[in-house]
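The structure under discussion is supplied below as C-alpha cells; questions concerning it will follow.
Only one protein chain is missing; all other protein chains are in place.
The block that comes next holds subunit A.
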Amino acid sequence: MESDLSPQDKKDLDKFIKFFALKTVQVIVQARLGEKICTRSSSSPTGSDWFNLAIKDIPEVTHEAKKALAGQLPGIGRSMCVEISLKTSEGDSMELETWCLEMNEKCDKDIKVSYTVYNRLSLLLKSLLAITRVTPAYKLSRKQGHDYVILYRIYFGEVQLAGLGEGFQTVRVGIVGTPTGTITLSCAYRTNLAFMSTRSPGEEEGGAFAGVEDSQEVCTTSFSTSPPSQMVAPGKEGGVPQVPMQPCHGAQADHGHVSSCPTGDATHHIPATPPSSGEDAEALSRSSEVKSTSPSDPLDATFTRKVGAFVNKPTTQVTTAGLDLPFAAFAPRAYELEENDPMVHPPDSPATSSPLQGSLHSQASSDNGGQTQEDFVMVDFKPAFSKDDLLPMDLGTFYREFQNPPQLASLSIDVSTQSMAEDLDSLPEKLAIYEKNIDEFDAFVDTLQ
C-alpha cells in the first residue's frame, strides 16, 4: 500500500480542509446571530455548495476566518478556534464557549479522499448544525439585543479554555480520519453562568473575575453578531456601544396608570408557589426587607416602574419582569412601596422552598449597600405560542403581570365597619340627590333611545 498521497489527492484534501474550516466558522457564527436560519434545498447542483450543503457565506465572517488562518491550514498543534462570548450593555463580558477544529496524528491511510473524506466532512457539518442549537449559548444568543450581545473571535494556534470558568463541559461533534491526520471538532462550553460582578448602580464595573481584563483586550478583535441596527461597526472596543438601559415599557407607561399595587411585583410574591426562577426567589426575599430598610420613594405607580431597593435615588431601571433577561440578578432591582398594600408586603413566606431563597434572604438583610448576588441560573417563563420579540409586552409578561390583579377598591373596604343600618341611613340622602338631578337622567335616557 502506498503510504504517500498522490499529489492530486493531497491537493484535494487540503482544499477540503480549508473549505471545511471556513464553513465550520460560518455555521457557528450564524448559529449565534440570534435568528433562525433557513436555506433551501436544490436538486440541481450549482457546483458552489461545498459538501452538498446550503450554508450561506457571510463575507465578513469569511474575511475574519481567512485572516486568522493567514494562509495556513488546521494541522497538528495548529487548531482553529471560534470563541463565543457575551457582553452586557454595561461592559461586563464572559466567554460562553469555544469551538475547536483540531487535527491529531492518527492517520487513516486507506481512506479515499475525494469520496469518503468528503462525505464524512459533510456529515460532520450536519452534526455541527445540530449541536450548535443544543449548547446553552444558543438560547442566550436568540435573546440577545437589549441588554447583551454575543460576540465571536476566531484564532489559530493553541486552544485557550481558561476563560470558560470552572466545570466547563465538552461535547464532541465528531471526527473524520484522513491520510494526513484525524480532524476533530468539539465544543467546550461554560456551565457556570453566574456573573461574579458586584456592581452597584452608578459604580464603574469592577470585581469581575480575572478573565475579564484579558478578554477585554481580546474582544477588540471581536465583532458583534447582533442585527446591524443595534451595533456599531467593528473597530471600536468590543464593537459594542453602551446601550442605555431603559424601562422595558417605556416612559409613556408613567402616566395615567392606576396607582394601586404593581401587579408585576405581586406576581413574584406569591408565597405558596415555589419560585420558578432565581429572580423570583430573590424578589420574594427582598420584599420582606423593603419595608424596614428602603427609603420611601413613591413614584407615580405603574406596573413597570420600580425604585431601586437600598439606594437613595431612582436609577435607570430595567423591569426584569418585562424582559427575558438571563442575568437579571445584577440588574438594579426596585420595588414600589405601598405601605399598607398587602400584595406588596405579603405575610412571611413559608419555610424556604429552596436553599437559594434562604441564602438570598440572609444576604439581603446583612448587605445594605451592595447588590452582591448568589449564583443562579435564570429560568425563563415562556408561554406556548408566544413570540419572543422586541415588543415590550409579550404574552409571558402579560401573564406574569396580570396573574394577580389588585383588589377592587370597593371590595377592600372593610365590611365590618359599615353596617346595614348605616347603609339604610344614607339612602334618603342619595335619593334626594338623584331626584334633584332627575332632568339629567331623563336626558341621558333619551340619548339612548
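Remarks
Everything below uses one rule, namely that a residue touches a chain if its C-beta (ideal position, glycine included) is under 8 Å from a C-beta of that chain, and two chains touch if they have at least 3 such contacts; residues count from 1.
The rule we apply is simple: contacts and distances are computed from a predicted model.
Note on the omitted subunit: UniProt lists it as "Autophagy-related protein 101", one of the names in "Acyl carrier protein", "L-aspartate oxidase", "Major facilitator superfamily (MFS) profile domain-containing protein" or "Autophagy-related protein 101".
Shown as candidates are A:54, A:107, A:159 or A:194; the residue that touches the absent chain is A:54. Shown as candidates are A:11, A:63 or A:172; the residue that touches the absent chain is A:172. Check A:18, A:32, A:87 or A:120 against the missing chain and you find that the one touching it is A:120. Of the residues in subunit A, those that touch the hidden partner chain are 36-46, 49, 52-54, 115, 120, 123-124, 126-127, 129-131, 133-135, 138-139, 142, 171-176, 273-274, 276, 379-382, 384-385.
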